[in-house]
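Heads up, one of the protein chains got dropped from this complex, but the rest are sitting where they should.
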Amino acid sequence: MAEFEFETEGVKKTFTFMNRKAPYGTIYALEVLETVLISAAFEQHANIIFVDDGVYQIKAGQDTTAINMKNFSPTYGIIEMEKEDADEDDDIDMVWRIIVEKESLDARGLTEDDFKVSVEVLSAAEIADIVDASDCVISG
Amino acid sequence: MPAYTVNGTDYEHDEEGYILDVNNWNEDLAKVIAQEEGLNMTEEHWLVVNFLREYYNEYQIAPAVRVLVKAVKKKFGEEKGSNKYLYELFPYGPAKQACKVAGLPKPTGCV
Amino acid sequence: MKFGILVNEGPFTHQASDTAYQFAKAALEKGHDVPRVFFYYDGVNNANKYSAPQADDRNLVKLWGALAAEKNVDLVVCVAAGMRRGIQNESLAPGFRISGLGQLVEAGMGCDRLMMFGD
Partner (left out) sequence: MLHTVNKSPFERNSLDTCLRLAKKGSAILLIEDGVIAAVKGTVQSAKIEGAVGNHAVYVLGPDLKARAFSEDQVISGVKVVDYAGFVDLAEEHGTHNAWL
C-alpha cells in the first residue's frame, strides 16, 4: 500500500460537476452531490451544472415516500447556501456557480420557476466556455 | 441489537451508539446518549445539538465540520466559532460525538 | 505528468474499470506518474478480495493490486460508497486502503490531470 501525500496547500482549482442523470433511477446524482459538498470543504471553485435529465435533480416537489428512498433534494439547499457564503465572504476566495443549460430546460418544457434552488440559465455555448476553463470535470 | 432505555422505551443503536431511527430522537434520549459518552450537557452543548437537528431537518444530511464551525460562528459569535471550542464541548470530535447525541446518522468521515 | 484516476464502476458490469486500468498502465509505461486511483460508486467493488472470476478471465482486483505494488500507486476506496456496498477493511484486497472523498478532491488538486472512467 502506497499512501500518497499531495501538496495541496494554497491550491485553488476549478471543479466542474456535470449532472446529466435524473434522480433515484440510479445513484449517480446522489454520489456526485456528495463530491460537491466535499469540494466545498476544500474551498475550491465549483461549477455545478445540470444538463439533460440532470435538470430533474433540482426540480421542486420531489416526494419519495412511496418508493421508500431518501429524498435528497433538500441537500441541494446546502449548495445554494455555500454559494451565498462564497459570494459574501471575500476571505475564502471561492467562486461557486449553479448553472442549468437552457437547451435542456427547453427540451423538457421546464422553466427556472420549477427549481427548488436559484440557478443561472445559460446556453450550451456559454457553458462550453465555462467547462473548458475548468481544471477537473466530475460527471454523473 | 443493543438499545438505550429511556422512560421504559428501548431505542436501538448500532455498535458505536448511533440510534438506528433518526425520527425517534427526543431530548431525554439525547441526555442518556450524552451520559454514555461521558458528556455533561450544558446549555452550550444544547446549542450545537439543536443546530445539528435543525440543519439535518432542513438539508437531510449532517453538516461538514467546516460548515458547522462557520454556522456556529454566525449564530453564536466569533469566539464560539472555532474548531477548538467545539472540541472542548465534544472531545471525541464535534462531527461524530455531537451527531450521536443529536440522533443523526454516523458521519462517514469524508473530510 | 501526474495523472489522478477516478474509477466509478465495478470490474464486471461495465468496461470502465478495464479502460481505466489500461490507461493507467499505458501512462506508467510512458514514464508518467499515477500517484492515486480513487474508487467511487460501484468502483469500490474493484477492491473486493472475495471477487473470484473464472480462471480464463482477467482478474482486475489482482491487476490493480499488482500495479500498486510495482509502481507505487495509491489505491483509495471511498469510505461512504464502500460502507453502502459492504466494502470494509476486512474485505479489502492487498494494495487498497479506505479513506474519505477528500482524497479524490486532493487528487484533483494535486495532479495535472484527473481522468474519470464511469458509466
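Labels for the chains are A, B and C, by order of writing; each one numbers its residues from 1.
Here is the rule we use: a contact is a pair of C-beta atoms (placed from the backbone, for glycine too) under 8 Å apart; a residue touches a chain by one contact, two chains touch by 3 or more.
Values in this document were obtained by computation on a predicted structure and should not be read as measured data.
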{"item": "Shown chains that the omitted chain touches within the full complex", "value": "A, C"}
{"item": "Hidden-chain contact residue, picked from the options C:16, C:44, C:68 or C:92", "value": "C:16"}
{"item": "Among C:27, C:44, C:60 or C:92, the residue in touch with the chain that has been omitted", "value": "C:27"}
{"item": "Interface with the unshown chain - residue positions in chain C", "value": "1, 3, 15-16, 19, 22-23, 25-27, 29-30, 32, 113-119"}
{"item": "Missing-partner contacts on chain A, residue numbers", "value": "16, 18, 20, 51-52, 101, 103, 124, 127-129, 131-132, 134-137, 139-140"}
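Everything that follows uses one rule, which is that only the chains that are shown with their structure count from here on.
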{"item": "Approximate Å spacing (C-alpha centroids) for the pair chain A, chain B", "value": "27"}
{"item": "Mean-CA-position distance for chain C and chain B (Å)", "value": "34"}
{"item": "Centre-of-Cα separation between chain C and chain A, whole angstrom", "value": "24"}
{"item": "Sites on chain A at which at least two other chains make contact", "value": "34, 38, 41"}
{"item": "Overlap residues in chain C, where contacts from two or more other chains coincide", "value": "80, 100-102"}
{"item": "In the complex, chain C residues that touch chain A", "value": "6, 8, 35-36, 40-41, 68, 72-75, 80-81, 94-97, 100-102, 104-111, 114, 116, 118"}
{"item": "Complex interface listing, chain B residues touching chain A", "value": "58-61, 63-67, 70, 110-111"}
{"item": "Contacting residues of chain B [partner chain C, same complex]", "value": "108-111"}
